[in-house]
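Reading through the C-alpha cells given below for one structure.
Just one protein chain is left out here, and the rest sit where they should.
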Amino acid sequence: MLDQPIAQIKELRVEFQTKDGPVVGVENVSFDVNPGETVCIVGESGSGKSVSSLSLMRLVEFGGGEIAGGRLIFDRRSGGNMDLADADQDLMKQIRGNEIGMIFQEPMTALNPVFTVGRQLTEGLRVHKGLSKAAAEARAIELLREVRIPEPERRMSQFPHELSGGMRQRVVIAMAMACEPRLLIADEPTTALDVTIQAEILALMDRLKRETGTAVMFITHDMAVVAQMADRVVVMFRGNKVEEGSVTEIFENPTHDYTKALLAAVPKLGEMRGKAYPEPMKLLGVDQGELLPIPGTEAPLLKVKGLTTRFPVKGGFFRRTIANVHAVEDVSFTLNKGQTLSLVGESGCGKSSAGRSILRLVEPIAGEIDLDGVDIMKLDQSGLRDARLDMQMIFQDPFASLNPKMKLEEQVAEPMRNYGLTTGSERSDRVAHLFDRVELPRSFMRRYPHELSGGQRQRIAIARALALNPKLIIADEAVSALDVSVQAQVLNLMMELQAELGLSFLFISHDMAVVERVSHHVGVMYLGRIVEMGPRARVFENPQHPYTQALMKAVPIADPHRRKSEKDLNFKPIPSPIHGLDYDPAPSEYNEVEPGHYVLTTDSGY
Amino acid sequence: MTELSNPVPTAPPRSQWLDVWDQFKTHKGAMIGAILFIMIVLGVYLGPFFWDIDPTRIDIRSRNQGMTFAHPFGTDQLGRDMLARMMAGGQTSVSVGITAMLLALFLGSFIGVLAGFFKKLDGPLMRLTDLFLALPLLPLLLVMMLLFRERLNAMFGLEQGIFILIVVSIGITSWMPTARIVRGDVLALKEREFVLAARSIGTTNTKLITRHILPNVLSPIMVSATLGIATAIITESALSFLGLGFPPDFPTWGRLLFDATDYLQQHPERVFWPGMAISLTVLSVNYLGDGLRDALDPRIRGR
Amino acid sequence: MLTFTIRRLVLAVPTLLFISLVIFLLLELAPGDPMAQVPLTVPPEVKEKMREALGLGQPMHIRFWKWIVQFFWIEPQVLIDSIFGTAFSAGDLRVISWQTRSPVMDIVVQRIPQTLWVVGTAYLVAIVIAIPIGIYSAYRQYSWFDQAGTFVSMVGFSVPPFFSGVLVIVIFSVQLGWFPSIYDTTLVVNSWDSFVKQLQQMVMPVMVLALQITAQLSRFMRASMLDNLNQDYVRTARAKGLSEYTVVMVHVLRNSMIPVVTVIALGIPAIFGGAIITEQVFKVNGIGQLLIGAIQANDLPMVQTLTFIFAVLIVLFNLVADVLYGILDPRIRYD
Partner (left out) sequence: ERGSDGNVSIIYWQAPSILNPFLSGGTKDTEAASLVVEPLARYDQNGNLVAWLASEVPTVDNGGVSEDLTSITWKIAPGLTWSDGSAFTANDVKFTADYCMHPEGGCAQLSKYEGVTDVSVVDDLTVKVTFGGPTPFPYGPFVGNESPIIQQAQFENCMGAKAPECTEANFNPVGTGPFVVDEFRPNDVISMSANQNYRDPAKPAFATLTFKGGGDATAAGRAVMETGEFDYAWNLQLAPEVIAQMQEGGKGTPIAGFGPLVERIMVNNTNPDPALGPDERAVVRPNPKTADPAVRKAMSMAIDRPLLVEIGYGQAGKLTCNLVPAPAIYASDNTSCLTQDIAGANKMLDDAGWAKGADGIRAKDGVRLSFTYQTSTNAVRQDFQALIKQWWSEIGIDAELRNLNASVFFGGDPGSPDTFQKFYADVEMYANTFNGTDPQSYLGNYLCDKAPSPASQWQGENISRFCDPAYDELHKKLTQTAGIDARAEIARQLNDMIIESGSVIPLVHRGRLSAHSNTLGGVILNVWDSEIWNAADWYRKDGA
C-alpha cells in the first residue's frame, strides 16, 4: 500500500463558463502525492493552483467550473482506487473532510462568523465519525490542544472574530485534521499572516504531518515557505505544470525559466550582509544594466520627536473615553533625504499608525514632526493640505486603496486636480508620463483597478504618490500583498525612483528580507515603541534587543537546507496596548550601543 | 493649433458610457426592460400625436363601449376614449413616478451621505429620519396643500402646481429607506482605505463625497430607484383615491384603475388596461434597474 | 449591550417628545374641522358651540400640554389601575376622542385584536412563504423558478390593494361564495365552527396583504442569500463534507437571516399601524381603519395618539432591530 500514491492527478483540465464563453483554468496538469509526503505547488497568482486542489475536492463545480478532462485517482481508506472526477456528490460528501481535508487561504473568512468554534469543529466529526455531541466536543478540544491553541475549552464557545488571525488559522487547520484525513490540502495557509505567526503555523503543520503521517499538498507562491516545508515541488505557470522535482533539485537546479525567475525574485535574508547601502535586485530575463547602490544623503528631511498617538476607547453610559489604545508611544527618528527608513514589527505594533500620524491622517496627541523645516503639527487644515504636496503615502492594500469605480487615469490625475497644479492636456501628459515611469502600458489608463494584477495596482498607487513630486513617500506595507516576482519588480522600481529623484521613503513592513534589501536605516517597533534603531547593517547583523533577535529567527529562509524547527521559536503573545486613562507610560530611553545604533533600555513590554 | 499639439491617444478613446452600454446590452432582462420602458414612455408621450382624441372629450352616446375599432380600449361611463385617457394618464403617472423617485432619491442619498460621512450629523439626521417615518402622510399632505397650493397654482398654473405638490409630497415621505441604506454603506465605505488614500492626496470633503463615496453607493441607490418609481405611481393612485391628487378630469393610471374597480364585473377590460400599464412599468423599471446596476459596476462589467 | 439599550431608550425620550410636538403642529396646521361630518342642516352657531365643548377654544400650547399630561401621566395610571385594580386615575380626564367622546385608548385596545389577527397573520404568512422562495431563488439563481419569482413578486408589488382586494372579493365571495366579503369583528372564537368562520373571513385580506409583503421580503431574502452563498466559509463547510442541505440551510441561512430578521423587525410597527386600504376594502375595522376614519373626521386627539403610538413603535423597533442584529451577529459589538 505504502508504495502507491494517495492521489494521482492525470491530465486535469478545468474550464469555467463565463459570460465571454469558456475560460480554461487548468489546462493539462499531472502529478502524484505519495503518503507521508509534502508536495508544494508553487506558481504565480492565477496559475491554477487553487483550481487544481479544488478539483480534487470536486468543489470547483460550486464556483462555476467544470472538470473537462483528466482523471483524479484517489486511494480510498477502505482500499481501492477510484476516479474522483466521475464520483457523484453523495460519495464526495463522504470523502470531503473525512479522507481529504482542506485548509483555505483566508483565515478571516474561511470560518462561519455566526457559529462558535466548537460547533464548526464538531460538525465534521459528527457527520463522518458518527460521534455523539459530547464525544465530538472532547475530540475537538483535543484537536485544539494539538494545534497549540491556549485554553482550548474556552475557545470552543468563542466566535471566530474573537480569535486572532493566527488562532483562526489554527482552528481551520484543526478542522481539516479533525477526521484524520489521508490527504491534507493547504491552499496558501499563511499568505495573509505575519511572519511570526506564519513561522508558528508552518512548524505546527510540519509536526502534525510527522506525527500522523498524512500526505500534504501545500499551495503557496512563497519560495521561502517552500524551502521550509516541501519534500517535492510542482511548479505551475499559466494553467500548466512546468516543472516537478524534489525540493533540493528545484532550488539548486531549476530548469524551467519561470522557476529560475521565481527563485531570483525571492529576497533572502542575509543577502545584503556587508553592503552599506541598498541596491536593486537582480531579476532574470530583464536587462537592468548595472545595479548601483543608492547612498542617499546625510541631510535630514523628516525629524520626528516624541510622536505619540492614542485612540480613545469609548464606553459607559455617556460614551466617555474610558481607556486608550496606545498605538504609537514616544517615537522619535530622523529620515535623511534620498534615504529609506524602515519600520518593522509584528501586526498591531503601531507601524501604520505611526505612518499615518506623520501625514496627520490620524491626529497624534503629542510630538514634533518637522518636514524640511515645516512644523507639521502646527498646521491648520489648509496648511496641512499644502504640506501633503511634499509627503505622500502608499497604502498597505493596493486594491483597497484604489477606488473601484474610477478609471486609473483619473485616479493618478486626481492629486494634480486637487491642487490645480496642471491644466487639461498638460495633466494628461503628466499622467501618461507617470504610467511610463512605473512601467505600465498607457493603454491601461482607461482601465479599472480590478482589471489589473496586484503588482500593477501597486504601481498605480506609486504613480499616484509620485504625481505631486513629493519629497517623502510613506510606503505602508507596499509590497506585502504581492507575489514574489511582482514584489521584486515593485521594490526595484521604488529604489530606482529613489536613486533618480532623491526621494525619501519611510518603509513600513513586517518582512525582514525585504527590509534588509531596501533600507538605509531600520527601526524595530514593539507595542508602539521603537525598541531598536540604527543603520540597517548594524541592526541586522548585530541585533541587541531580545525582540529583534526573536524576529530575526522567525524569518523563513528560501533555502531547503536551513529549515527552522519549532523549538527555535518562542513568541510570547503581544500584550494588549489598551490602558486605562490613568496609565502614564514612561518616556523611551535609548542606549547607543554602536554609533547610530540605539536600543531601548526602558521597559518595552516584551 | 491646439489640435496639432495634442498627442495622439495611445488607445482608442472609449468613453465610460460606451462601456456601460456594452455591458448593458448583454443583459437580456435589462434590454427587454429598457425597450419596454422606452415603448411605454414613447407610447404615452408620442401616442397622442397619432391618436388625437381628446381624453376629456365626452361622447355620451358611445359610453361604456367595449373594444371597438373607433375605441380600441373601449370607453368609460361618460364615453371618453380609454386609449386617449390611458395615454394622458400615463404621462402624468410616468412623470410623477420618475420625478418623485428622483426627488426621494436625491433627498435620501443626500441625507444618507451626510449622516454617514459626518459623524456629528449622524445622530440628528437619523432622528430626522425617524421623525419622517413616524409622520402620518395624510395630514402632512393636507398641510402642504393648505400652505402651498395657492402659491404654486399662481406660479405654475393649476396642473403644474398640483404636479409639483404631489411629487414633492411623495418625495419627502419616501426618502427614508434610501437614506438608511446609503448611510450604512457610507459608514462602511468611509473605513475603506481608498478614502484615506484620497484624503492623503489632498482631496477635499466635497470632492471626496462626489468622486469617491457616491459612485460606490450607486448600486443600492439604483435598487431604491426602481422600487421608488413603483411606489410613487401607486402612492399617487392612493392620493387620487383620497381626493388629494390631481383634479378629477386629469386622468392618471392609478385613478383610472381606482375608478374602474367599481365596474370590475361589468367592464373588466377597464381595469385591465391601467392595471397592466402599472405592472408593466414597474416590471420594466425593475429589470432595467437590475441591468443598470450590473452595468455601472466595473467589476461585473469586466467579466 | 444593556447600556447601549438603555442609552438609546433615554435618548429616545426627547426624540419622541419632539416628534409628538411636530405631529401636533402638523395636525393643527392642517385644514379640516371636526364638525365636517355633521350634516349641513346643523347651523354654524351650533357647530361653534360643539367645537367649544371639544376644548377647541383653548390656545394651542395649552392643548398640547394637556395632551402630554393625559398621554404620559394619566393613561399609564389607567393602565396600572386596570391591571391591579387600583384607582390612581379616578376622576382624571383621559385622552378623549372627538368623534366618540370616549377614551382613545379604550378604542385602540378594542381594535388591536382584529388588526393583529389579520395584519399579523398576513405578516406571518408572508414570512413563511417569502423565506423559502428567497432561499430557493438565490440557490438556483437565474433558473426559471427565480425568474418566475421575480416576475410574480414585482407584479404583486405593483398591484394596489384597492384593486386586488376588490378582485378577490368579486371572485371568491360574489362568484364562488366561499368567503364572506365583510369581516365580522364580533366573532368570538370558542369552537371549531367559529374557528373555521374566523379562518374563512381572514383568508382574503390575509391573501392580499401577504402578497405585497411576500414580494418585498422574498427579494430581501434572495439578495441576502446571494451575498452569502459565495462566501469562503461556505466552501469550508462543503470541504468538511457536510451535505448540501446542511450547508445551505444551516450555514448560509443563518448568516442570511441576520439582515432579513432586522428587516422583519422593522416591519412590525406596520402591523400595528394596520393596513389602511386593505382594512377598508374588507371592512376589517382595525387600527388602520380607525386612523383613516379619524383623519377624515378630523378627530385630532385620536390621530395624534395613534400616530404617536406608531412613532413610539417605530423608534422602539428600530432599537429592537439594532439589538437583534447584535444578538444574531456575534461580530457586532456595542460600546
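To keep things simple, chains are lettered A, B and C as they appear, and every chain counts its residues starting from 1.
As a convention for this text, contacts are C-beta pairs under 8 Å (C-beta built on N, C-alpha and C of every residue); 3 or more make two chains touch, one makes a residue touch a chain.
Fair warning: this is a prediction, and the values are worked out from it, not measured in the lab.
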Chains on display which the left-out chain touches in the complete complex: B, C
Residue of C:137, C:181, C:304 or C:318 touching the missing chain in the full complex: C:181
Absent-chain contact - pick from B:68, B:205 or B:265: B:265
Which residue of C:197, C:254 or C:283 touches the chain not shown here: C:283
Residues of chain C (touch criterion as defined above) contacting the omitted chain: 31-54, 93, 96-97, 99-103, 106-107, 110-111, 166, 169, 173-174, 177, 180-182, 184-186, 280-281, 283, 285, 289-290, 293, 295-298
Chain B residues touching the omitted chain (full complex): 56-58, 60, 64, 77-78, 80, 142, 145-146, 150, 154, 158, 242-244, 247-249, 259, 262-263, 265-266
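Quick note on the criterion: only the chains that are shown with their structure count from here on.
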Arrangement of touching chains [line / ring / star / complete / other]: complete
Chain A and chain B, separation of their C-alpha mean positions in angstrom: 47
Rounded Å distance, chain B centre to chain C centre (Cα mean): 26
Two or more partner chains touched - positions in chain B: none
Two or more partner chains touched - positions in chain C: none
Chain A-facing residues of chain C, complex: 3, 6-7, 231-244, 246, 251, 254-255, 258, 328-331, 335
Contact set on chain A toward chain C in their complex: 57, 59, 62-63, 89, 92-98, 101-102, 104, 106, 109-115, 123-124, 127-128, 159, 161-162, 172, 175-176, 313-317, 319
Contact set on chain B toward chain A in their complex: 2, 5-7, 10-11, 14, 16, 26, 192-194, 196-204, 207, 211-212, 215-216, 218, 297-299, 301-303
